[in-house]
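Excluded from the complex is one protein chain; the other protein chains are retained at their positions.
Going in written order, the chains are labelled A and B, and every chain counts its residues from 1.
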Amino acid sequence: MARKIKLFDATKCTGCRACQLACKQWNNLPAKQTENRGSYQNPEKLSPTTWALIRFDEVDSGVNGVKWLFRHEACMHCTDAACVKVCSTGALYKTEYGTVALDSGKCNGCKECVSACPFGIPQYDPSTQKVYKCDMCLSRLDNGLEPACVKACPTGALRFGDEDEIMSAARERVAELDGGGYLYGDKFVGGTGMLYILQEKPTLYSHLPTAPSVPTSVIVWKDWLKPLSLIAPGGVLAAAFLHYLIKGPKVVEESSLDKKGDA
Amino acid sequence: MRITRRSFLKVSGAAVVAAGIGVNLDPVKAHAATLKTRFAKETTTICPYCGVGCGIIVSTRNGKVVNTEGDPDHPINRGALCPKGGSLIQITRNKNRLDTPLYRAPYAKEWKPVSWDWALDKIAHNVKKSRDKSFMLKNSKGQTVNRIETIASVGSSALDNEECFIYQKFLRSLGLVYIEHQARI
Partner (left out) sequence: MTNHWNDLANSDCILIMGSNAASNHPISFKYVTMARERGGKLISVDPRFTQTSSKADIYAPLRSGTDIAFLGGMIKYILDHNLIHTSYVQNYTNATYLVNPAFRMPGENNGLFSGLTGNKYDKATWSFQTEADGTARKDLSMKDPNCVYQLLKKHYARYTLETVSRITGTPKDKLEEVYRTYAETGKPGKAGTIMYAMGYTQHTVGTQNIRAMSIIQLLLGNIGVAGGGVNALRGEANVQGSTDHALLFHILPGYLKMPTASQETLAAYNTAFTPTTKEPDSLNWWKNYPKYTASLLRAYYGMGCTLDEAYGYLPKIDGGVNYSWLTIFDKMYKGKIEGFFAWGQNAACSGASSNKTRNALGNLEWMVNVNLFDNETGSFWRAPGTDPSKIKTEVFLLPCASSIEKEGSITNSSRLMQWRYKAVDPPGEAKPDGEIISELYCRIRKLYEKEGGPFAEAITRLSWNYGMPDGNGCIRKLDVHRIAREINGYFLEDRTIDNVTYKKGTLVPSFALLQDDGSTSSGNWLYCNSYTEKGNMAARRNNHDRSGIGLHSDWAWSWPVNRRILYNGASVDPKTGRPWDTKRPVIVWDGSNWVGDVPDGVAPPGNGRKPFIMKPNGLASIFGPGLADGPFPEHYEPFESPLQKNIISPQMINPAIKRWDREGTGTAVDSRATADNNFPIVCTTFRLTEHWQTGLMTRWQPWLAEMQPEVFIEISPELAKIKGIQNGEMVTVKSIRGSLDAVAIVTRRFRPFSIDGKIVHEVGIPWNFGWATTKLRQYAQGDKKPDLFTTGDSANLLTPFIGDANTMIPESKAFMVNITKKGA
């Protein structure tokens, strides 16, 4: 089956948050008490109960101008998925659609994926001791439906389909925007399964890495050690020990990825 | 002819198993996940919020709503929904919905649950008492007016057309002239 990817076209996004809500609705994710911190953005960040989030950024432009930027933040479904590489239990896995899914039953709460992900996507919940993230609505894909967020999007800012088709549509759109759109996601981590067309340069978007990469330690882990861990009985423990030796102890906070201030 | 947009992707029968390089990059084909709407009864409705009039499909099982989602056949929203429309399930599956008539007596500090019969009889008596006391057959110029100025009503664009029609018919039969609703504010 051809790989399926999602395209987020910021030039068409109005920040209505239909996607954010549709994700909660389809996945039965509960709401948590929030407060207004001087922004429309709420919840403040992704969490075990928020797998898709519209981020709001305001950027000065000219004497009297302002740009209001919206970004759909959710799992990027990387080709070279660091989370899958470090997952010692096989809870995180690549599906036949090329998306990264998560089998909660298998998650042992080791949090390796949390530190490995260059985008800060997987979210650890101490109460269940498991990690959660967007799985591109796997049950919907299996039944011939598009992800809930894509279906809900009023303007077509979110699209979903075969990689070739979406990729060429994205390139066409960027050409059409003639300097008014920036393709993001095609040049790193082997290409992301969610592609962005940004309205401004990536640096103007908060919490968006400009050059994301799979950490070297993860490459070592994945290519050399993890295959062993999955093959040999007891390998998980052994591998975890080796991983400890390579990376040292690391405490992952639930929300450790505030690299930039939010608007 | 009807166009249906319900099936977005063609479900492929057999997954192509790619020869992966590393163990963890092989795609995994688990058995197809079951949709939460499987075997649910579908009912179409129109969103109760703004004036766009988007179509929504309500999926119910055993008398409970299990999902609400944009109607892909609807020519206006074509399956999309804003966050309000997308939350429709929380209107009906909400433990905080009012579920019994409540009564607050003059000067009382709290609500008291009451029966419909009691509440509606009491309201009917109140209406009659107020109406009979102040009904105006003539205005100050002596012209026939047959109206009651001491009872007023506001509402509602949240009612269905059929309800709006019988509501104004009912109010006008009582002689109300203070009949207003959201369109005025």
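Keep in mind that, in the parts below, a contact is a pair of C-beta atoms (placed from the backbone, for glycine too) under 8 Å apart; a residue touches a chain by one contact, two chains touch by 3 or more.
For clarity, every value in this text was computed on a predicted model and none was experimentally measured.
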{"item": "Sole residue of A:104, A:128, A:155 or A:168 that reaches the chain not shown, by the stated touch rule", "value": "A:155"}
{"item": "Subunit B residues touching the omitted chain (full complex)", "value": "1-3, 43-55, 58, 60, 63-65, 68, 73-78, 80-84, 87-88, 90-92, 94-111, 113, 116, 119-128, 130-135, 137, 139, 141, 143-185"}
{"item": "Interface with the undisplayed chain - residues on subunit A", "value": "11-12, 14-18, 20-21, 24-25, 30-40, 42-43, 58, 60, 64, 66-70, 154-156"}
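Everything that follows uses one rule, which is that only the chains that are shown with their structure count from here on.
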{"item": "Distance between chain centroids, defined by C-alpha means - subunit A, subunit B (Å)", "value": "35"}
{"item": "Residue ranges of subunit B in contact with subunit A within the complex", "value": "6-12, 15-16, 22-30, 32-36, 67-70, 72, 77, 79-83, 86-87, 89"}
{"item": "Contact footprint of subunit B on subunit A as seen in their complex", "value": "1, 4, 16-18, 20-22, 25-26, 28, 84-85, 87, 90, 93-98, 101, 103, 138-146, 148, 151-154, 160-161, 222-223, 226-227, 230-231"}
